[in-house]
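Structure first, then comments.
With one protein chain held back, the other chains of the complex are shown just where they sit.
Letters A, B and C name the chains as they come in the text, with residue numbers starting at 1 for each one.
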Amino acid sequence: MQTTYRLLIDCPDQVGLVAAVSQFLAQHNAAIVEASHHTDIATQRFFMRHEICADSVNLDHQTFSHAFDDMAKQYQMRWKLSDSQHKPRIALLASKESHCLVDLLHRWHTGELHCDIACVIANHPQMRQFADWYEVPFYHIDFQQQGKVSAFAEIEQLIDSHKVDLTVLARFMQILPNHLCEKLAGHIINIHHSFLPSFAGARPYQQAYDRGVKLIGATCHYVTADLDEGPIIEQSVKRISHSDNPADMVRKGKDCEVTALAHGVRYHLQDRVIIHRNKTVVFA
Amino acid sequence: MQTTYRLLIDCPDQVGLVAAVSQFLAQHNAAIVEASHHTDIATQRFFMRHEICADSVNLDHQTFSHAFDDMAKQYQMRWKLSDSQHKPRIALLASKESHCLVDLLHRWHTGELHCDIACVIANHPQMRQFADWYEVPFYHIDFQQQGKVSAFAEIEQLIDSHKVDLTVLARFMQILPNHLCEKLAGHIINIHHSFLPSFAGARPYQQAYDRGVKLIGATCHYVTADLDEGPIIEQSVKRISHSDNPADMVRKGKDCEVTALAHGVRYHLQDRVIIHRNKTVVFA
Amino acid sequence: MQTTYRLLIDCPDQVGLVAAVSQFLAQHNAAIVEASHHTDIATQRFFMRHEICADSVNLDHQTFSHAFDDMAKQYQMRWKLSDSQHKPRIALLASKESHCLVDLLHRWHTGELHCDIACVIANHPQMRQFADWYEVPFYHIDFQQQGKVSAFAEIEQLIDSHKVDLTVLARFMQILPNHLCEKLAGHIINIHHSFLPSFAGARPYQQAYDRGVKLIGATCHYVTADLDEGPIIEQSVKRISHSDNPADMVRKGKDCEVTALAHGVRYHLQDRVIIHRNKTVVFA
Partner (left out) sequence: MQTTYRLLIDCPDQVGLVAAVSQFLAQHNAAIVEASHHTDIATQRFFMRHEICADSVNLDHQTFSHAFDDMAKQYQMRWKLSDSQHKPRIALLASKESHCLVDLLHRWHTGELHCDIACVIANHPQMRQFADWYEVPFYHIDFQQQGKVSAFAEIEQLIDSHKVDLTVLARFMQILPNHLCEKLAGHIINIHHSFLPSFAGARPYQQAYDRGVKLIGATCHYVTADLDEGPIIEQSVKRISHSDNPADMVRKGKDCEVTALAHGVRYHLQDRVIIHRNKTVVFA
């Protein structure tokens, strides 16, 4: 796969933005592989993503980056220039349920997810053997024995020491303390097992069963201090009927969870997501 | 199309129910075209639907019906025996938006929905011409001029005088008074423009836009006194993205509304729905 | 709705294309509402669509157009600049089945499809009354009486005299002569009632039933001389089961046909489709 640079920008909207950026790119001979824009009319904000062929650019990454910064300031751009060769480091947080963990590890192992799995952290020991097989460090944090405060302190320390870029809650059933949500803001993704905002909170499949809905779903979102209220990246649904009991719904819902989470993580890793207030722009 | 009888049953569960009913049917030479059962384990209730070839039965509808009643009592059955030739009479209640109304009238006109359209009642005059074209009585009720109480009294009187079997709120944007909800219970269907329970109440597309969901939907449900809380018959969803503004969502959502409502009405007309507490069994 | 210009371009790929175009746009103060690009790596071809706010441009449409032409030549661009105020003229060709016709007329009537319906042409008379209601000229061409050659000559003459921009075969069940396909190339859309390339040709639902597929579908495509082989714009599918007979499949398939055709026509009318060889780029 060819190396690309990904240029992610958002800034106040004005005429000439695309021209300024694309002129800059052309000036440095950058061949555009993919380009996407979006203007949020209501908030007058502009969003842009370019994927450019690294080999075509006549500057190295750092010089290119410095050069761009001058223009960025002029337009009050928030921006990021990443190299597709770079592998973000992921921490996977799990509980007993294995489907999301197994799926993400497989997609990583086969190269579909371009990242390093820094570690797996779980509040149950069952997944150790599985992580071992993939030769990924596994940490069992015993919430019951050490208590919530101490447990999260240890998790935070692990995330720090492993230089984690992205934390993924792969059906990790513990509510994170606010300070950790804030510290990791924009770099922590959760999968919730309902189509939010329906059935936030505990036991969403039971809630769905009780309400008698005809579709169940899953929601991949960034974690914020407001439980299940963060910016949504991806959602997936599946048809059910009266003949599905809560156990059937759990089973069927897993396929939604797995695909919504895999998509969400992939979009994030490929720098396809820009968070804007409590929503996301996803250049899928 | 051959004439069929539809036998709809629900009762406390016990061994031998299917045997008793199918033996009764076989005894009267009834050829089964379609049969569906469901047991709700949690509430120990049994649900059954048979569609049988009317010609094959060696009794007329009424005698057959009387004969069945004896068995029904023995098993504490709630039941209904309907003739597929019978056309239920529908009142369509609408407002300004025409998509659901146009769709239902077309499906009725082409024979897809087996019913009579008794009348169209609207709180805006725009649809008159359309109803005229289909030669369906049209009543314009002016809510602003006559006030809500008087308006609903007139609607109730129209539903009564037209001997309406099923009232369909085809994007009728007025909240019905409780007594009317109760009077028509089980015989009044609404389409809500969100995947309930998300975004109940007013302006669901704006709510969906504000929350930043990646799927929008529509919900067809029986109307109860609790707004948007009645038993759900059918739901439909559609993928959206950050580039869809509320107007796009309204446009895209219409296709969900149209299909969810059409399916829901069809299931009801074909006696495929049994309401149980606040949920439905739909033998689709 | 604000007036926009839509600039559609395709040309051999090279570095600087986006810069050249966006610089041109910025130079004339054009505010970009929406922009999409695509590079076909295999054929080294570049595709681009801009939607720009007409009011923001400091030139009138014609002068702007002339100015652009100079650059276009330099890059060997095929291009088109259209005005969103312009209403393309559509001829709807139909047969007995009304669902696609009714749907398109309704979407046109409610403003969802921005176009003029120049005429409805049908080889059966049934739809006349419906066209009349919408005050659209209706022509019944009797294929049996006048023969195929004469019938198509009349159709061609009607398309010409009505200055038709886009011909839509809304379940028109006659095979067009090659010369007409070629004459209307890129300006004639068909809906085929299967997910092509499966079940091309006659009676696709029966073919689908015989094969025992678990999904049926519909395909909206540009018409070419090779029957059902033209560039695909949109496809839609629906789940079926063993309990669906061919008549059920016809009924269920209609919803696929209606939505696939409506989407396809909409994309075309909004200049979102570029035909490239036997495929389409659709900036949806």
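Heads up, the rule we're going with is that a contact is a pair of C-beta atoms (placed from the backbone, for glycine too) under 8 Å apart; a residue touches a chain by one contact, two chains touch by 3 or more.
The structure presented is a predicted model; accordingly, all values stated were derived computationally and were not measured.
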TODO: Over the full complex, note down every shown chain the hidden chain is touching.
DONE: A, B, C
Open item on the list: Give me the chain A residues in contact with the hidden chain, please.
Closed with: 34, 98-99, 102, 106, 110, 112, 129-130, 133, 243, 251, 255, 259
Task: For chain B, the residues touching the chain missing from this view - done: 15-20, 22-23, 25-27, 29-37, 39, 56
Open item on the list: Please output the residues of chain C touching the missing chain, sorted low to high.
Closed with: 38, 40-42, 195-199, 211-215, 217, 231-235, 237, 241-243, 245, 278-282, 284
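To be clear about the criterion, only the chains that are shown with their structure count from here on.
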TODO: Between chain B and chain C, tell me the centre distance in angstrom, where each centre is the average of that chain's C-alpha atoms.
DONE: 35
Task: For chain A paired with chain B, centre-to-centre distance based on mean C-alpha positions, whole Å - done: 41
- [ ] Provide the list of chain B residues touching at least two other chains, using ranges where the numbers run on.
- [x] 243
